[in-house]
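Reading through the structure tokens given below for one structure.
All protein chains but one are shown in place.
Naming follows writing order (A and B), and every chain is counted from residue 1.
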Amino acid sequence: MSAFKPVRPLGDFWRVLIAPAIWFAHFSVLYASEALICTGPPADRGTTMGWTVLLATAAASAGLVVLVAGLLRSGNTAPPTSDPGGSWFRRASLLLALLSALGIIWTTLPTAVLPACAF
Amino acid sequence: MADTAPEYPNRLPRPRREQAELAAIWARPRSWRIVTDVNNTVIGYFYVGTAMLFFLLAGILALLMRLQLAVPSNTFLSQETYNQIFTMHGTVMMFLFAVPVVEAMGILLLPQMLGARDQPFPRLGAFAFWAYFVGGLIFFSTLFFDLAPSGGWFMYPPLTSSQFSPGMGADFWLLGIGFIEISAIAGAIEIIVGVLRTRAPGMTLDKMPMFGWTMLIFAGMIVFAFPAVILATLLLELERTFDWPFFIAARGGDALLWQHLFWFFGHPEVYIIFLPAAGMVSMIVPAMSGATLVGYRFVVVALIATGFFSFGLWVHHMFTTGIPALSLSFFSAASMAVALPSGIQIFAWIATIASGRLRLLTPSLFVLGFLFIFTLGGLTGVMVAMVPFDWQAHDTYFVVAHFHYVLVGGMVFPLFAAFYYWTPAFSRRTLSERLGRWTFWLMFAGFNIAFFPMHISGLMGMPRRVYTYPAVMGWDVLNMISTIGAFLFAAGIALFLIDLVRNLRPSLSDTAGNIWKAATLEWLPNDVYGPRSIPIVTSVDPLWDQPHLAEDVEAGRYYLPGSITGRRETIVTSPIEATPQYLLSLPGPGWTPLLAAIFTAAFFMLLTVKAVTLAVICGALAVAMVIVWMWDSDPKPLAAVDIGSGIKLPTYAAGSLSHSWWAMIVLLLVAGSLYLAYVFSYLYLWTVSPQFWPKPAALAPVTAPAVSALLLVAGSAILVAAGRLLPRNRRSGRRFEVLAGLAAVTLAAALMTEVSAQWRAGLRPETDIHGALVYMAAFLQAQMVLPVVIMAGFAVARSLGGRLDREQRVVFDNLSLLYHYTVGQSLLGLLLAHGFPRLAA
Partner (left out) sequence: MRRAPAGGGILAGSLLLGGCGRDVQSVLAPGGIQAAQIADLAWLLFGFGTLVLAMVVAAVWLALRGSSRIRRILARENAVLTLGIAFPAVTLTLLLGYGVWLMRSHLDLPRDRNAVGIEVVGEQWWWRVTYSGAHGTPIASANEIRIPVGVPVGFKLRAADVIHSFWVPSLGGKVDMIPGRTTQLHLTAERPGIYRGQCAEYCGGPHALMAFEVMAMPAADYAAWLQRAAEPATTPVSEITQRGQSLFLATGCGACHAVRGTSATGTLGPDLTHIGARRSVGIDTLPLTRENLTRFITDGQHVKPGNLMPEFRVLQPPELDALVTYLLSLKVADRHG
């Protein structure tokens, strides 16, 4: 009986979750740093927050870029019929990366407008 | 989509007595013994029925409130009664109706839909149901004894603290709801393992019915969201009972901590309720349109994205608490992000409708009603996600209107669509189309008449949770309209009940069948055992794309046309590819789940009324029942069996192959989330009142945690050694038993060491927030140590009884997982309790 595919590790499944996990990490870092910075001295809140946002967003973007690049590359090599391990998960991951990127952009957007710790 | 015709695993004709034997093995208990049944169909009926009962009860409460508010300065209900009623309405709708009913639909539908004979843990499912049933009824009846909570379904302290709510109502809420959450988690574990491991062979994840996907995400979200509120209820109950000041500002606690924890659960909760309903819509729209779901992959992506984004929304409910603007804006952004997946789903359904021909029968009407109401609710959701607008709208009737549009539109309308749609699969007769149309129009018109005006009354300044209002406010006309609408809506529900009485004839075998010409497996001919044989699935719409599937399944050409081992059994498949892995024996009817549930409920309820001794006895009895039921699980491995076309499956699995291992992993995720919520609380409270953290000199000396940590690590090592010494077949397990017992003792000793060190250092939990938090870590550690010790005792007993060895080892594997997790959590706790104050100083 050839109908069943060999059991493969859960990697493909987990990979789908990487992009939204990056969004969540970025989100948590920004939220937590704002909370922490606001308990600290008022003097250099703005700069600390600015750097945090910059670093966190750079890291998150880099993560997404690496993920997407990997997905696109494996798309060129994987046989097109290897569902569900291959293209199906790959394309789902790409769309999730897009949504997560939007999420990250939206999280970052207010930091350009609003000062840290202001009520 | 049609693949090549499959080779059939089993040849016809089937032996004459095979089907009768199968039916005998799966026969359900007769008459009142039905309460001992554990089969998903029967439990599913009970579960859905009970949830609907609570829907009606909470609905009646809503009508009482609407009567009270119909005219200004009304005296129909007293202030205190009204406060109890609105608290109960929200609590019952959210905890006793919304989550249970979707879980119930999962229990009822999933096995059939996925091509399994039952859930992987039938007795756990039965336990979850009965716990909910008993606990829910007791909780609701507090209303009749004037003991109901009146602090709102959100239970904000300090209003719910012992100082401002000295009565028992708040305790009933905390223990009752905490307990029902545990039942929900049990159900979630069942669903995750069921969806991932018991799909029909060949039903790869991308061919799974969308309802399966939504239930998977639903259960996953429960695993991460519910522990936060369980922790919150624990903290508040400890504060009320033992004066540990978690939410008391004077001793360093913070009222906002509750709000963070509650909404970390509460916002995902909305999506926890909505996603399964969306899954139902994703099943109904294709079936009623006769077209495959457009953008299946997009919808799956949307579900996963919702699962994540919804965890970035909790402060959305705290926009007016004076948190810095920038923090608020992050949550505003996430609120925008979570709108995207809903948009994807809505347009995927519209595309599906466009690609087929939607038959405008009752289920479709409810789906269309859902689309309208939910879209409107989503849009007002975008409005309240705008922080400045929310400063005005928050806690007004605008928000009441908004979330009823989201919840009733997003969940109740799809649920009614589902009732009309799936009844033919579970009843001899279908529901009436004529009554159904009336029901729909009454509900749709009634809903909008009731809730649309609330947007306006809210903007005119009417706050939530007011038992009356003066005539001069000009809210009276709008409120009267709302009340009329509410009764119209109720009339629709009444008509539905009449329809049920007239036409619902539950049946396991002789159903109306696939009257919609739908495509998924639950529409195969079914009997008590599910489908006659378990099909090979090659398409997302198997009944459309695999010709003669129904006849072939019914003829017994596919897997397991009879019972191979003479027991109830189903096929366990791999999580992604659904490749058959082993044959799982399932338990039959029994008293233990029911009794365990009753004793567990009694334990919690007796604790509430402070009957501690009786409570402890009931708790012990509950544990005893569980042990009795576990004794027969994990049966002796039999030889591998041939399930057809040369596939030989083992009848036993251990380690990561076992479905039981998966369940334990999910349970540990729950425990881990709970602990993370605690770590968050610890750090959060430190940012609020760092002045309560002691100087390093005042801390317990480092030697104590060092000893404790050493014990923990040693315990892990001992358990690993014990695993190496598991007896081979028929040999004595003496050395294993000694080491397993020793490991349990070591773990308990580590806990004792930590607690006594803190105590000797002069720390007391009620003094201030730091003390409370340190002892809370110990409490959470004890909460893990206790089950580990019981389980270790159980493993030793099984070894003595000759039921645990190198092969039959699932009990030990699960013990190990739990043990090593507990060690990890305890080490983190030590680090926090002893390391953090030194670091912070």
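Here, contacts are C-beta pairs under 8 Å (C-beta built on N, C-alpha and C of every residue); 3 or more make two chains touch, one makes a residue touch a chain.
As the structure is a prediction and not an experimental result, all values here were calculated from the model.
Only one of B:G152, B:P635 or B:G802 touches the chain withheld from this view, namely B:G152. In the complete complex, the residue from B:T36, B:S165, B:N514 or B:S563 that touches the missing chain is B:S165. Taking the complete complex into account, B:L379 is the one of B:A20, B:I34, B:I60 or B:L379 that touches the chain left out. Across B:A131, B:V294 or B:L668, the single residue that touches the chain missing here is B:V294.
For chain A, the residues in touch with the chain missing from this view are 98-99, 102, 105-106, 109-110, 113-115, 118-119. Summarising the interface, chain B meets the missing chain with residues 78-80, 83, 150-152, 156, 158-159, 164-165, 249-250, 253-256, 291, 294-295, 298, 302, 320-322, 325, 328-329, 332-333, 336, 339-340, 343-348, 350-355, 358, 368, 371-372, 375-376, 379-380, 382-383, 385-396, 459-461, 463-469, 471-474.
Just so we're on the same page, only the chains that are shown with their structure count from here on.
The part of chain B that touches chain A in the complex is made up of residues 6-7, 9, 201-202, 204-207, 297-298, 300-301, 304-305, 307-309, 311-312, 322, 324-327, 329-330, 332-334, 336-337, 340-341, 536, 538, 574-581, 645-647, 684, 687, 690.
Chain A meets chain B in the complex at residues 1, 3-8, 10, 12-13, 16-17, 20-21, 23-24, 27, 30-31, 34-36, 38-39, 49, 83-85, 88, 91-92, 95-96, 99-100, 102-103, 106-107, 109-111, 114-119.
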